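Comments concern the structure below.
We show some of the complex, not the whole, and keep each chain where it was.
So that you can tell them apart, the chains are marked A and B in the order they are listed, and the count of residues begins at 1 in each.
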Amino acid sequence: MKTRIYLDNAATTKTSQEVVDAMLPYFTEDYGNASSIYEIGQRSREAITKAREQIAQVIGAKTEEIYFTAGGSEADNWALKATFEAYEGKGNHIITTKIEHHAILHTCEYLEKKGARITYLDVDENGLVDLEELQKAICPETILISIMFANNEIGTIEPIKEIGMIAKEHGVLFHTDAVQAFGQVPIDVDDMNIDMLSSSAHKINGPKGIGFLYIRKGVKIRSFVHGGAQERKRRAGTENVPGIVGYGVAAKRAAETMEERTKKERELRDYFIQRVLEEVPYTKLNGDPVKRLPNNMNFSFRFIEGESLLIMLDMKGIAGSSGSACTSGSLDPSHVLLSIGLPHEIAHGSLRLTLGEDITKEDLDYTLEQIKEIVGRLRELSPLYED
Amino acid sequence: MYSEKVMDHFQNPRNVGEIENASGVGTVGNAKCGDIMRIYLDIDENQIIKDCKFKTFGCGAAVATSSMATELVKGKTIQEALQVTNKAVMEALDGLPPVKVHCSLLAEEAIHAALWDYAEKHGIKIEGLTKPKSDIHEGEEEEEEEEY
């Protein structure tokens, strides 16, 4: 069965037709290398500059502070690894949280092998970091605080402005993984004292394989990919012009529609959350009920396991995702759900549904009916249920 | 990702449920993925498995292998049932993805656990059956050939 209701927009989104249309000429007409001097190359360069402007505007950055990468993971890797190298004179201590994306956590593990000392902050049962704990963790060797803007699993939005203020007071760089937040919540890098910020186009109806790292002017971060002089010599490689153009359009679109779109999403989200909690017994909402991405809904259904739920939903044409081990290639349950205190077997029975711009109330009503039936069936199967 | 047979057994699992006053019950779990499988056996005086039921908290593969394993042991003698290895279950299901091999081991071990329970209750010894681990957690994943 074809997917009819796509509720996994935190994993990736449909590239909007407008974005694809904007990209197309750069494949077969204006395909010149943007580093070239001739006219067809200059058209590529202009297109890149325009996209950079479109993106910079969304977060209140200067155009030349936006560095394109191949996605959010590369941006995260770059921010951490290159900061660690550039500031080794100052210290080796990095502060992050236990609920970061693997692009941050695995990079931190890698840096630990290279001599970094990492503090992984705890979060509370809603997924929020404790600002006092953060304060206490800072020491003279601290070179970087990297805390995600919003969590990809449970949707919790961290107190970024407050974190930025603390970082600034202590003269420590502040990086935020905004892959889930960019285009969903207002961001202002100056107001929030953000020094570096990662983002990825495919989360906001842009193309896959393109992202950016915002680097505030003055931050002495080295390049991550060495080679040609692209991206002000900081990130080598022939520019992915169609991808960049698509990203620019997607960013502009996301910013322009943000208010209206997220208002609608918040309403749908809260409507659905309320009905699920009321109509499906033994169910818990994960993440903060208020400080929450407008499109994120994450539930734990006790006694059942996530993958089974996902497959059955898929058979009904509904695409969702799970903190369940089985979907990620690893068998460990979601580190995020464990970090907010869920026991293993409850973490396993979780379901993340994330709204996209096309989702209607009817879609959610249908989804709820399916969930009710499937959860019922799976509980019948479960040896834990009657216990 | 799953074969048609797996999907069939997952969607329409055979032998779901419990057996009251079962001759043997075995429960095993995998600490890593957190999944749990329980198998109930009804064994007659000729050591033939008259009935077999299961309950599973686990992934699609876990449900399908439970279902297939119960089908495979039903009507068999205890000795025959011991031959129902995870390989046999996987073959009967037209294979499983590598990361799901452990789910079929869960089924094998659950049957063994149920047989062990039966043997203990009846004070007998089943040849070739050793006490099953209740926790299946190592050695069953395909090794990644390199370290990264």
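Definition applied: a contact is a pair of C-beta atoms (placed from the backbone, for glycine too) under 8 Å apart; a residue touches a chain by one contact, two chains touch by 3 or more.
Since this is a predicted model, take the numbers as computed values, not measurements.
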Number of copies per protein chain type, counted over the whole file: A x2, B x2
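Following the convention adopted for this analysis, only the chains that are shown with their structure count from here on.
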Whole-Å gap separating chain A and chain B, where each centre is the average of the chain's CA atoms: 39
In the complex with chain B, residue positions of chain A that touch it: 303-305, 307-308, 311-312, 315, 324-326, 329, 331-333, 344-345, 347-348, 380-384
Chain A-facing residues of chain B, complex: 2, 7, 10-11, 13, 16, 27, 30, 32-38, 55-60, 62-63, 99-100, 102, 141
